[in-house]
Every structure is written in structure tokens, then in C-alpha cells.
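To start, the structure itself, in C-alpha cells.
For this view, one protein chain was removed and the others were kept in their places.
This part shows chain A:
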Amino acid sequence: MFRNQYDTDVTTWSPAGRLFQVEYAMEAVKQGSAAVGLRSKTHAVLGAVNKAASDLASHQRKLFRADQHVGVAIAGLTADGRVLSRFLRNECINHSFVYESPLPVSRLVVQLADKAQVCTQRSWKRPFGVGLLVAGLDETGAHLYYNCPSGNYFEYQAFAIGSRSQAAKTFLERRFQEYDTYSREDLIKDALFAIKETLQGEKLTAQLCTVAIVGEGEAFHIIDQQTIQEYIDAMELSTGGPDEEADAAAPPSAEAQEGGEGASSEPAPMDI
């Protein structure tokens, strides 16, 4: 009712005890294109939908590596995301330099959250308009966190953010309880399926999405397009969805050239 009166700057409370500017920032996250994350005890996977504004343009980068052991997926204002990724890289490398040891993921996200909180309590700043899924591995295992423009952070077994993420969340809610023991391959498959859910019927190809993984013995890296396409093909060949248990076998080898087809997609509503 009073939204318009109390939403001019971030340092004004509404009578109901809300900071509307912060909530508007979270709205920006919801408008960004989807990103998903899931983890087992030993691995964490991030995935994002990568739609270019037009066929002439290249995709916006949504997955960033912060260190060997941690990376992020962003949704929302990608410029803000880029700046925060630089901050994360800096924090990680500073810790490595002093302690010669990877920065524990939980401490990294707290530093990130504190930085976001500052912007909710200064009249000359605005909150960051980006949500970050932080996936990493440290001595306490694999972790997935969601960092919010509000300065809050939460740990998740699996999560999805951005536009049409509810479809992905519904899928993940059905499956997350087994994720702790999932193999690396099954995690990737579920991430791809979750991304597919956010496309609402559009065909999933490796061109449309990016997937990254980090885990024991495996530094954070983005999986190459061909391997992703192989996973996608393996999923579509089986009935309905990805297989339940240990489909431990690697995706079927060389289906020569997939991809190239299925670009009958319209660009997503403006990925701001």
C-alpha cells in the first residue's frame, strides 16, 4: 500500500519493516536467466542458461571461477556479477598467499555477504542486483551456497535462481535427498535436466547452456560443449528423464556432430 513512498532509497524503512530497495534488487535476480546448482558429498555442479540477445551477439558469461576449488554462477545484473566475481577471486588469492591453503567456502561466502550488506545500509549506495550460486570444495566437503542482494546467504543441497527457476526447483525438490551419494555423472545429468525444466519446452542443446563442476581431485572448470552435448543426448535417448541410480557409465561416445540444430528459440526476456 505504501510501497511507493518508502522505496526511494535503501536507507528508508517502510512502516511494515521492509527495505523495498533491497527487495527490488532481489527482483532483478528473478528477471535474470536461470542458474542452477547441486552438490553431493564430494562434488558440486553449477549450470546456467546462456541465451544470447540475438543471433549476432555472443552469450553473457554467467559462470566464473574464483579459485581452483570454488566457482560461481550468477543471475541478474551481470555487470554486478562480474565485479563480485573479481572480489571473490581477490579474497581467495589473498588467503592462499598468506596461508598457502584454499579459503574455506563458508568463509568466502560470509565475506561476500558482508560486502552485500554494506550496500543495504549506505544512502549513497545501491544493493548489488545479482544473486550468486557459490559452489566449492574444502576440507569439510563440497558446498553450495546462495548469496542474495540482501546480504543473506544460505547453504543448499540444490537450488535454482533466475527466471522460470521454480520449474527447476520443483524438479530438484523431488530428487535432492539422494544427492549426497550421487556420482559425478548423475549430478551433471540432473543439472542439465534442471536447466531443461527452466526452458519450458524449448529444446536443450549444449549451445544454450553452460555447466561447471568442482570436486575431489577435480579443480573447478567449465565442461566443454561436446561433452555436454553427449550428456544431453544420453538423457534424451532414455525414456523421459535422466536415469535414477548409478548410471556410472560415461555418456555414449562420439555421436559425431550434434548441436547446430534446435536454434528455433526466441531470445529470453532481456537478460539484464
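By our rule, contacts are C-beta pairs under 8 Å (C-beta built on N, C-alpha and C of every residue); 3 or more make two chains touch, one makes a residue touch a chain; residues count from 1.
The rule we apply is simple: contacts and distances are computed from a predicted model.
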{"item": "From \"Trafficking protein particle complex subunit\", \"Aspartate aminotransferase\", \"Proteasome subunit beta\" or \"Elongator complex protein 5\", the hidden chain's UniProt protein name", "value": "\"Proteasome subunit beta\""}
{"item": "Candidates A:3, A:107 or A:221 - the one touching the absent chain", "value": "A:107"}
{"item": "Of A:123, A:140, A:177 or A:200, the residue in touch with the unshown chain", "value": "A:140"}
{"item": "Contact footprint on chain A, counting only the chain that is left out", "value": "97-101, 104, 106-107, 138-140"}
